[in-house]
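Comments concern the structure below.
The complex appears here without one of its protein chains, the remainder shown in place.
Per-chain residue numbering starts at 1, and chain names A, B and C are given in the order in which the chains are listed.
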Amino acid sequence: MAWTMPESERAFHEELDAENINPLWVMHANPPERPKLAPYVWRWERMRELAMHAGDLPSLRGQGFRRALTMRNPGLKNPQAGATKTMSAAVQIVWPGEIAEAHRHTAAAIRFVIEGEGAFTVQGGERFRMEEGDLTLTPSWVWHDHNNPQDKPVIWLDCLDAPMVGYLDAMFQEPYPEDVQPVTKPNGYTNAAIGNGLMRANLKDVVGGTLPITYKWNDAYGALLGYGEEDPHDGVVMEYANPVTGGHSMPTLALKLQRLAPNSHGEAHRHTSSVVYHAAKGEGYSVIDGKRLDWAKGDTFVLPSWAVHEHGTDSSDDAVLFSMSDLPLVEAMGLYREEARPRQEVTGAIG
Amino acid sequence: MAWTMPESERAFHEELDAENINPLWVMHANPPERPKLAPYVWRWERMRELAMHAGDLPSLRGQGFRRALTMRNPGLKNPQAGATKTMSAAVQIVWPGEIAEAHRHTAAAIRFVIEGEGAFTVQGGERFRMEEGDLTLTPSWVWHDHNNPQDKPVIWLDCLDAPMVGYLDAMFQEPYPEDVQPVTKPNGYTNAAIGNGLMRANLKDVVGGTLPITYKWNDAYGALLGYGEEDPHDGVVMEYANPVTGGHSMPTLALKLQRLAPNSHGEAHRHTSSVVYHAAKGEGYSVIDGKRLDWAKGDTFVLPSWAVHEHGTDSSDDAVLFSMSDLPLVEAMGLYREEARPRQEVTGAIG
Amino acid sequence: MAWTMPESERAFHEELDAENINPLWVMHANPPERPKLAPYVWRWERMRELAMHAGDLPSLRGQGFRRALTMRNPGLKNPQAGATKTMSAAVQIVWPGEIAEAHRHTAAAIRFVIEGEGAFTVQGGERFRMEEGDLTLTPSWVWHDHNNPQDKPVIWLDCLDAPMVGYLDAMFQEPYPEDVQPVTKPNGYTNAAIGNGLMRANLKDVVGGTLPITYKWNDAYGALLGYGEEDPHDGVVMEYANPVTGGHSMPTLALKLQRLAPNSHGEAHRHTSSVVYHAAKGEGYSVIDGKRLDWAKGDTFVLPSWAVHEHGTDSSDDAVLFSMSDLPLVEAMGLYREEARPRQEVTGAIG
Partner (left out) sequence: MAWTMPESERAFHEELDAENINPLWVMHANPPERPKLAPYVWRWERMRELAMHAGDLPSLRGQGFRRALTMRNPGLKNPQAGATKTMSAAVQIVWPGEIAEAHRHTAAAIRFVIEGEGAFTVQGGERFRMEEGDLTLTPSWVWHDHNNPQDKPVIWLDCLDAPMVGYLDAMFQEPYPEDVQPVTKPNGYTNAAIGNGLMRANLKDVVGGTLPITYKWNDAYGALLGYGEEDPHDGVVMEYANPVTGGHSMPTLALKLQRLAPNSHGEAHRHTSSVVYHAAKGEGYSVIDGKRLDWAKGDTFVLPSWAVHEHGTDSSDDAVLFSMSDLPLVEAMGLYREEARPRQEVTGAIG
């Protein structure tokens, strides 16, 4: 629709503006430019360097703070933006001997360990010890504190649905009365209550359909190797299962792991959900809306909704991407679409 | 947490910023001021005046545009903001003889007639004729065009979940190949297929769990009178039923009607969902976070999430509020909270 | 599989039998004849005569009994059989001035009035007054008593899922401490709480997903006339809607009404659910597994699972069948199948 406001109607438009009214036809005829989620990559080498710096900042010592470097999507032109409009992602370092104080919030969180081992999160009175490649879920409103009793730092990817929760103005946060919560359950209790996926105890403590569980790297990566069936777009891809509901990993987030075979290149497609990818193993590349983004272990990057994309690796080793998306929300609203696309011509690079 | 950045760490913070990184501890210690949804009212007298003006704008004649005056929440400081962060609301006028061209979009819409009768929306090949107080649903991705064959304008409240859909970057829009779609079903077909709520045909054309149906004012208001049981906060309140799922009116929107008895005043509460209210009958007032907002038939106003509120009327007649909220989305994310509150002291006014 | 037990193995088979063991191969090779649900009709003229007799039996006076004539399927060869294996059906007469005492049971019941008006069932403290053609639901474990304050008898079809409940050994029954329960709600309360299907109050008293509601004949039959779209097999057919769940009328029973146009004949099909039909208006016929069954208003007949059937009427008036089936249970077990079949040749008659 081509439409231009005649000079004679300007006064009326100013009247509308004064009443906090937008005329719909103007927005339709001249859709405003809006900040747009950018495909973008945060490189591990640099993030690690900055994290190590943050890990020992004098001003933070003994404060109980989370030393988290929160990725800000540059496309959104918003100083408080997350990695995408719906999800935050941070590289968090837990310094040797450090405690990140206990609190809870309505935002749900996940942690994927990038480097180190032996740090643990206490959730619902249970210690979740984590090693490289492990994933731990922190459902909404569960008390949690972090502790690193080892002598080396532990670094993990720390992601939340906080932007969604903030979008709905439903963020609540509460500090625990003490620095740390008491440990009341044996290690591994929650994973045991679901027979690590296979058996089911009577689950009385289910939190909104999500349990605070840990998926070990060996189990998750091993499952990809064991299954082996290739998706045309995503290599061998599996979702971290929600054992309670049979649905997505969390009510707001879909968490997946995908393995690209050595020297493989998937087909292109696009879908209505945005994704935070994190390279968990090896190296490869993604082509996003015609731009090539090379990635290697530890890198984190963002795929906007409906951007055409394909993944591949030129390595003689396999490559594994961990990913988190807002798919459950898109589906709950009945808005999921997916479309296969022809192989893209590469016209530039990202990062 | 009180924390101030020491001068010695400034360089590091600038380094982070250059990498599109926000240090989490800064955001926690010094939470930034963000634009905040404002309680606000658009008065009918003024909206009607502006709508009548918009109805006959020379530049729009014969263009097939929607003459919709979209309410922009002043608190959000965003020139494209909707009435709330999640919902848009507009006063739309359909001029005598006018056709608003057929199209469809992934955003779902609802229409509540404020003035006039005899205009109709064609949806899925069926004419939905509307009169004052009637509500019509337009589910996601259903073709629809509007037509006013009468000699008087028809004005309705036109609301969409478009901001949510845009938030997820999942808005698709498509014009119909012709100005209008053909009418292939008898009037009243869809409402008849559900026995007006009581009986159920084999529903083959269900669109994402929502049917394009009309709720007549007499049925809806009559249902409030027939039921009569008072909620402590909201008078007699009922939701427009989704006959297909037994759940909310639409997957993204909860639509309700509430009747305040003459000279009544409800108790205060707050909840995590934002609401667009529209006064459908009579006059009354709402107290929102301590500020009194007087309203009368035709006015439209906004309640932010978690704002304490109570409704009442000093009139010897009853008053009826139609409302639309983002409750289904809040529930899908497991974020609904509600809390009774003590009666508020009124310390100011809104509007 | 053709298999005959050799004489040499007889002793072994006797050994098995003594241990309460059946050899599977014998049952497979020589499937035993089992009693089989018969298509069968109970004629209204005769049922009415017997009901009137039962209505004034001296031995029952003042006892608070239900004067119900329970139909026993002759095919099942079981003196306690219901109308089908899963459902019971009875013609019940409520004599003028009579009270059928209050009780409750885990079996769910429905009542469809055949003759008379003004009797009422009290359920959950509310009077449900019934007239000819009205349907009332009594969900599992709801207190109910019947009362006929008029001077003419009222006769209704009284059906339960009791055989299913008995099959699972889950029948519980409890007499109310008094003859009748107190009336605590206004007439029409429950139907009002669901806006007669269209609006929804906050339903605190929902009993297992089913409300004790009444569907008036004029509403139900009117819905068929209003909808008008013909199913190839069943004329215009609609299910009595469950407003709470969007699913079947009751968790165990699907209740439908179907209108056969004057001089119409539907196509044949079969499905895995058994049905109790009751002619609610006019006259017609059904062809069941090649046998013709003529029926007229008031008659009740049975269709076995997977029996081929077609319905028609030679009358210049329309005909209406009310029906009840075990479809929800069949679906819950994942066992529903349906198959269109060619028109049957009629080779005999039923009833």
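The definition used in the following text is that a contact is a pair of C-beta atoms (placed from the backbone, for glycine too) under 8 Å apart; a residue touches a chain by one contact, two chains touch by 3 or more.
It should be emphasised that the depicted structure is a prediction, and the values quoted were computed from it without experimental measurement.
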Shown chains that the omitted chain touches within the full complex: A, C
Hidden partner chain, touching residue among A:Ala162, A:Ala193, A:Val308 or A:Met324: A:Ala193
Touching the absent chain when the full complex is considered, from C:Arg48, C:Arg66, C:Arg127 or C:Lys291: C:Arg66
Missing-partner contacts on subunit A, residue numbers: 188, 192-202, 215, 219-220, 223-224, 226-229, 231, 237-247, 257
On subunit C, residues whose C-beta touches the chain left out of the figure: 1, 3-6, 8-9, 12, 15-16, 19-25, 27-29, 32, 34, 37, 40, 42, 46, 50, 53-54, 57-60, 63, 65-74, 79-80, 85-86, 90, 92, 106, 140, 161, 164-165, 167-170, 172, 208-209, 251-252, 272-274, 304-306, 326, 329-330, 332-335, 337
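We take it that only the chains that are shown with their structure count from here on.
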Arrangement of touching chains [line / ring / star / complete / other]: line
Chain centre separation in whole Å, for subunit B relative to subunit A (CA means): 31
Approximate Å spacing (C-alpha centroids) for the pair subunit B, subunit C: 44
Chain centre separation (subunit A, subunit C; CA means) in Å: 54
Multi-chain contact sites of subunit A, meaning residues that touch two or more partners: none
